[in-house]
Each structure stands twice: as structure tokens, then as C-alpha cells.
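Of the protein chains in this complex, all but one are displayed in their positions.
Chain lettering (A and B) follows the sequence in which the chains are written, and residue indices restart at 1 in each chain.
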Amino acid sequence: MNFSFLLVAALTLAGALAAMALRNLVHCVLALVVGFVGLAAIYLQLGAQFVGLAQIFVYAGAVAILAAFVILLTQGVEHRTRPAAAMDWAVGALLACGVFAVLAWAVVRGVAHLPIAAPPSNAGVHAIGDAMLHRFVLPLEVAGLLLTVALIGAVLLAMRDGEAGA
Amino acid sequence: MNPLTGYLLLAALLFSIGLAGVLTRRSAILMLVGMELMLNAANLNLIAFWRYGPNPAAMTGVLFALFSIGVAAAEAAVGLGLLVAVARRVRTTDVDQMDAMRG
Partner (left out) sequence: MSLFILHLLTSIHALAASTIGHTLLMVVPVMVVFPALFAVTTLLERKGLGRIQNRYGPNRAGPWGLLQPMADGIKALTKEDVVPEAADRLVHFCAPVLMVLSAFLVYAVVPVSRTWVVAPLRAGVLFFFAAGSLMEIAVFMAGWSSRSQYSLLGAMRALAQMISYEIPLVLSAMVAVMAAGSLSMVEIVRRQAGYTGIWPHWFVLTPWGLFGFALFLIAATAESNRCPFDLPEGESEIIAGYYIEYSGFKFALFFLAEYLGMFAISALGITLFLGGWSAPFSFLAWVPTWIWFFAKLLALIAGFIWIRGTLPRLRMDQLMRFAWEFLLPMTLCNVFVAGAWKFLPAGVLRWLGCALVLLGAYWLLGRRLEQRGGLPQRNYRFAE
């Protein structure tokens, strides 16, 4: 529990909180990027270099930009930003607090029994590639298939009705 | 204190924030963002357990997190595509107003 972890964790939490609380949707997405980059930094601290960089590449580079695009595409429709919440605000927050309390209790109780920290391990890109193409080759193929299907599906969904045959 | 606790607590907090967002915000885009946050919290758990788990050489946690990132990307693409299609019909991304079965 060192200082740099606390710093990055605070940054991540601030980004996530702002992403969920701000009024302006674009501000939310930008705050979300801060949260994602903070998480990537935590992955780097944990020694998972590849995952951390993939996190920035996929989330900050693709998902956030995509969300921003969709906001700009759809926001021309609704000009009013109403502060009221879908559910009662307090009920939602209370539920989330309850979930956090249960999770925190489980974490603190459960981790106490675990042996403390293995030595730093090596997450070399070679080891990841090796595991991906041997032990995890089936999940890899399924993920590839899923991404292809998602690509085609997204294109079809976003296409205007008249254009489908063109 | 076991360093694992810090990471797991952070993940739990992130998950709760995402959950609160999904429950209280009415914009469908923000609900998707909240779901992404929850997925990210799960990823953080996976990486933390890989790093402090009994067998880090197996790389299971890292690969699970990588696949999860891929799945989240697919989910975001389809979800946001759906939103664009819906917004074109009902002229809103407010989930409270998407209450008609026929467009």
C-alpha cells in the first residue's frame, strides 16, 4: 500500500465518480478516460504491461471515442438535460453503498486468510502470446468470432433503413 | 496488511460507482458507461488475483482480462450502434421515454 498506488487509485476513483455524476455527457466521457488511464497505470504497477497498454488502446482510444461520437450523433435530438434521475437518486446510491459494504466485508474477511504476496512475476509478451495460442486458443477463436459478429452487427444496426440493400 | 486488499477494495468501489450510475442516470449512453466501469472493476480483480495469486506463471488472470477487454469492446460497439438506431426512431436517448414496443 504505497503512495503511488494511493495517488493513482484516487485519480481513478475521481474519474469514475465524475463520469457518473457530471451533467454534461461529453464531460462524463472525458472523465471516464481519466478513470481508464488511471486503471491502466494500476495495471502497469501490478506488472501487467501488456494489459495496461491494451486498456489504454482499447478503452481510451476506441470505446471512449465511440461514446463521444454517439453523444454528438444523438444529442442534437435532445437539447434539454434534465437533472432528475431515472430511479430515485437516493435509492440508487443506497443500493450501491449496500453492495459496496458487502463486497468490502467479503474482501477484508477473505484476504485475511490468504498468504501474503507472491514474488513479482514475469508477464512478458512472449508468455502471453504463448498461453494465448496454446492453452487459450479456443477462447481466442471465440473472441475473434464475437468481434467479427459485433462488427457486422454494429454496421447493420447503425445503417439507415433505406441503405441496407445499397 | 496484504496489498491485495487495496486493489480489491478499489475494484469494489469502482463497481459500486458503476452500479450507482446505471441505477440512477437516465441517459442510455451513461448506463453503458456505468457497465463499462463495472467490467473494468472485474478486470482489476482478475489482474490483482493473478499478481498475488498462488500461480502467476499460468497467466490465467491476464488472459482472462484481455478477453474481457475484447468482449467489452464488442459490447460497446453493439450497444452504441443500438443506441444510434433507437435514437433515430424515438428521437431520444432517455431510457424513461423509450417505453413503446413499436417504433
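Throughout what follows, a contact is a pair of C-beta atoms (placed from the backbone, for glycine too) under 8 Å apart; a residue touches a chain by one contact, two chains touch by 3 or more.
Quick caveat, the model's predicted, so the values are computed rather than measured.
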In the full complex, displayed partners of the excluded chain: A
Option from A:54, A:103, A:131 or A:150 whose C-beta touches the chain left out: A:54
Interface residues of subunit A (partner: the chain not displayed): 26-27, 30, 33, 37, 44-45, 47, 49-50, 53-54, 56-57, 60-62, 64-65, 68-69, 72, 124-126
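Methods note: only the chains that are shown with their structure count from here on.
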In the complex, subunit A residues that touch subunit B: 1, 5, 9, 12-13, 16-17, 19-20, 25, 28-29, 32, 35-36, 39, 42-43, 46-48, 50-51, 54-55, 58-59, 62-63, 66-67, 69-71, 73-75, 77-78, 82, 84-87, 89, 91-93, 95-97, 99-100, 103-104, 107-108, 111-112, 114, 116-118, 121, 123, 127-128, 131-132, 136, 139-140, 143, 146-147, 149-151, 153-155, 157-158, 160
For the subunit B and subunit A complex, residues of the former touching the latter: 1-10, 12-21, 23-27, 29-30, 32-34, 36-37, 40, 43-44, 47-48, 50-54, 56-59, 62-63, 65-67, 69-78, 80-85, 87-88, 91-96
